[in-house]
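Input: a single structure, listed below in structure tokens.
Just one protein chain is left out here, and the rest sit where they should.
Labels run A, B and C following the written order; every chain starts at residue 1.
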Amino acid sequence: MNVELPLLAFVLGAALATAVLRDVLGAIIAFATYSLGIAVVWVVLQAPDVGLTEAAVGAGVTTVLFLLTIAKTVRPSGERVIERLDWPALGVSVLLVGVLLTTLGALPEIGSPDTAVLTSEVTTYYLENAYSEVEVKNAVTAVLAAYRGFDTLGEAVVVYSAGVGLLVVLGKEVFA
Amino acid sequence: MAVSDLAALVVALPIFGSLVAFLAALVRSKSGWPVAVAATAAQLAVTVTLAVRAFGEGTITYVVGGFEAPYGIELVVDGLTGTMLVLIAAVSLGVLAYARRAGPRSNPFYAVFMLLVAGLTGMSVTADLFNMYVFLEITGLSAYALVASGDRGRSAVAALKYLLVGTVGASLFLLGVGYAYIDTGTLNMADLAVKLAANGYTATLTQTAFALIVVGLFIKVAVFPLHTWQPDAYAGAPDTVSGLISALVSTVAAYALLRVVFTVFGTAFLDANPFAHALLVGGAIISILLGSLLAVSQSEVKRMLAYSSVSQFGLIVAAISIGNVTALTGAAVHLVGHAIMKGGLFLTAGLVATETGARSVDEYEGLVKRSPVGAGVFGVLAVAMVGVPPTIGFAGKWYIAVGAAEAGSWTLLAVIVGSTLLTLAYFARLVERMFFREPTADLEPAVERADGALPDGGDLGGSDPGSASLGMYAAVVAAAVLAVALGFAVFGYGDVLQSTIEALLS
Amino acid sequence: MMDLLVSRDYYVATFLLLGIGTYVMIASRNLVKKVIGMNIFQTGIFLFFIAAAYVEGGNPPVLTMDAPHVSPLPHVLILTAIVVGVALTAVALGMVVRIYAEYGTLDEETLQEVRGSE
Partner (left out) sequence: MSESSPETIGEVRNYVESPIIMATVRIVSPFVFTFGLFIMFHGADSPGGGFQGGVIVATVMLMLGIAFGIDPLREWVGESALVAILSVGVAAFLAIGVGTVALGGGFLEYHVIETELGIYHATKYGIEAVELFIGVIVASTITGLFFAIDAGKNDGDSE
């Protein structure tokens, strides 16, 4: 796994770019780059379903929604390229990162085969029974649509509520 | 069909109602109201059936999709869940009665209204941590959109702030769930409880999971100092929405906190981790004291009521931190009582604004002459909120205070008793103005369509501005009657709830 | 120390992304950038789950592929969470459009000045 450190550096760099770029269009482009990087991370971590979704959603839909929004509003024209450093905000985030880092030692090593997640009866049950019980070979789909179908109903409702919610926010009755 | 199937159908029903309300716009504009009323009435019938069954024959457990518990998603309806389910349906029906005239009236509004009911119901019945996150987000999304349904820019700004802060809360909850999952490999609450206990309660991952989940839910409940979204959201929303979300959203989040703290982590975890106990006690005391102090200093009535909620939810968190049968019964009673009293107060504030245009504390001077019903109901609900017997406001505080005494938490007991005086401080200010002063300001009724109470482009449906409908009066009077009547019923309720709470604590 | 960081590099990245997301949400005066910050904050948490599912040398959880498989459950959870994220973003951007229509600005400080005179 020689790609992982450069890849993470790339992703973090893109995330940082959204933070420091003053121009909103620049920040959106940096965010789209970030999403593509993250999609590659998912593929590297053997999660192709999530990678496909991230590429379609993060780099696709979300970016277009952002672009449409700034086309509808303004793009602030500033004389400065880089945002001024906000010390209180930096303090809060450094504190958050610091606190979370103290738990690092307790977290299991990544990729180790004997973590609770991988050895748990839930994971093994899904991998062993997905095909015989629900007849699909992609265990992700089996869990999504069958074992955790109720979550997926919730997910469908979330999409629906985004649609209706946006209509309420914009004071419309249909998508016009 | 078995009765236990209702545990899943009770979530599906309001979603279906939402779809019908949304589709009805294609046939006729502004036709969502009757659909929402029919769906909510049916919901009330289903929830009462479930609650009767849960209290009568014991806890209902149900795994969606016919799978087994840790593999599929489990739903549980016990006495506490049953209480929440009925409360959600009943309060929604009351708010709908109010909304007929007060608006907003567009079909998507009622579609989102029903989605909020679905989200809250789902949060109450689920026994799976990630499923709870999904419903937490459905609840959140609908609440953000409802706050933004007001016509003025203020609503949109408040809603965006609510959305950003609320999302951080839900995300911290999700991160906490992640820690618990990495620790155990499971998401089912009962299964988690067993596995966390086996890992030992002082494991770093368990402690982190607890801290993140509690802080995430603190944001949703609006515990000081994580309450910053709440006064803006409640004050910026249309009156109908303020009534609905102040009564239900934080309430169900507090219920979720109670459920997770006791079902997943348990009292043994709290005993083993002084920091966890301190987190709850600290949040409770700061909220009770500072929430009240901020309420006293507000000049706008709806903001004052909002800060009052911060303080009242401090009491609920206090009850959770005490964690004995009496205190948790008090938590359940106060959740119900607060929902009715605070929802009623917000709706009354809306009624008063519709009748007289009064929205600030000073404008309430001599209100009894201009809006006798509004002033009367406000007075009764304020007295109930202070905790004067025999109202439900008294019953909830009494149980929690007795629970604190039983546990020997004398500091908490002092704060709880003191909170009554603080509540008195901000309500007395208003009650004195309403009943014992002459009106000074001349106000036009609902002149500026205050707070987007009529966001449908000023169409008043043929009525003259400044008139409140029968439904609006009925909703607020019902809240006042319930606030007193439930005070008498509460001790019988405490008895039937006992087995649920004992099971929760074991 | 170095060992700890490298063996848990994705978790470190998670924490840093949470930090960057928080910073962008607090420090940005522009409302659109705040929503971008929210997205970064959420993806940080997605990384936490997906990294937990990973096993060295594992294949995706498709049963036609050879064992060992990575755990499918976190993937499912994050698929749902990504959907939640885009839903929140859409609604948030709707609010941004409305705020601009009302006040003619998306700058937090200008907004406060405009609203102060409301």
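Simple rule for what comes next: a contact is a pair of C-beta atoms (placed from the backbone, for glycine too) under 8 Å apart; a residue touches a chain by one contact, two chains touch by 3 or more.
A quick note: this is a predicted structure, and the numbers were derived from the prediction, not measured.
Student: Considering the full assembly, with which of the depicted chains is the omitted chain in contact?
Tutor: Its contacts among the visible chains are A, B, C.
Student: Looking at the full complex, which residue from A:Ala32, A:Leu45, A:Val97 or A:Ala142 touches the chain that isn't shown here?
Tutor: Within the whole complex, the residue contacting the unshown chain is A:Ala142.
Student: Determine which one of A:Leu5, A:Val99 or A:Val174 touches the chain that has been left out.
Tutor: Per the contact definition at the top, the residue touching the missing chain is A:Val174.
Student: Residue by residue, what part of chain A touches the chain that was omitted?
Tutor: So the residues of chain A touching the missing chain come out as 48-49, 52-53, 56-57, 60-61, 64-65, 68-69, 71-72, 133-138, 140-142, 144-146, 149-150, 152-153, 155-157, 159-160, 162-163, 166-167, 170-176.
Student: Extract the touching residues of chain B with respect to the undisplayed chain.
Tutor: 1, 5, 8-9, 12, 15-16, 19, 22-23, 25-26, 29, 62-66, 456-459
Student: Residues on chain C that touch the omitted chain in the whole complex?
Tutor: Touching the chain left out of view, chain C contributes residues 60, 62, 64, 79, 83, 90, 93-94, 97-98, 101.
Note that only the chains that are shown with their structure count from here on.
Student: Report the topology of the inter-chain touch graph, choosing from line, ring, star, complete and other.
Tutor: It is complete, because no pair of chains fails to touch.
Student: Please give the pair of chains with the highest number of C-beta contact pairs.
Tutor: Here the largest contact count links A-C.
Student: Between chain A and chain B, what is the gap in Å from one C-alpha centre to the other?
Tutor: Comparing mean C-alpha positions, chain B is 30 Å from chain A.
Student: Show the residues in chain B shared as contacts by 2 or more other chains, in ascending order.
Tutor: Each of 130, 134, 137, 141, 144-145, 148, 156, 159, 181-182, 187 in chain B touches at least two other chains.
Student: Chain A: which residues touch two or more other chains?
Tutor: Within chain A, the residues that touch at least two other chains are 105, 107-108, 115, 117-118, 122-123, 126, 148, 151, 154-155, 158, 161-162, 165-166, 169.
Student: Which residues of chain C touch chain A in their complex?
Tutor: Its residues touching chain A are 4-24, 26-28, 30, 32-33, 35-37, 39-40, 43, 46-47, 50-64, 67-80, 82-91, 93-98, 100, 105-107.
Student: What part of chain C is in contact with chain B in the complex they form?
Tutor: For chain C paired with chain B, touching residues are 18, 22, 25, 31, 34-35, 38, 41-42, 45, 48-49, 52, 73-74, 77, 80-81, 84, 87-88, 91-92, 94-96, 98-99, 102-103, 111, 115, 118.
Student: Spell out the residues on chain B that touch chain C in their complex, using ranges where they run on.
Tutor: Touching chain C from chain B are residues 130, 133-134, 137, 140-141, 144-145, 148, 152-154, 156-157, 159-160, 163-164, 167-168, 171, 174-175, 178, 181-182, 187.
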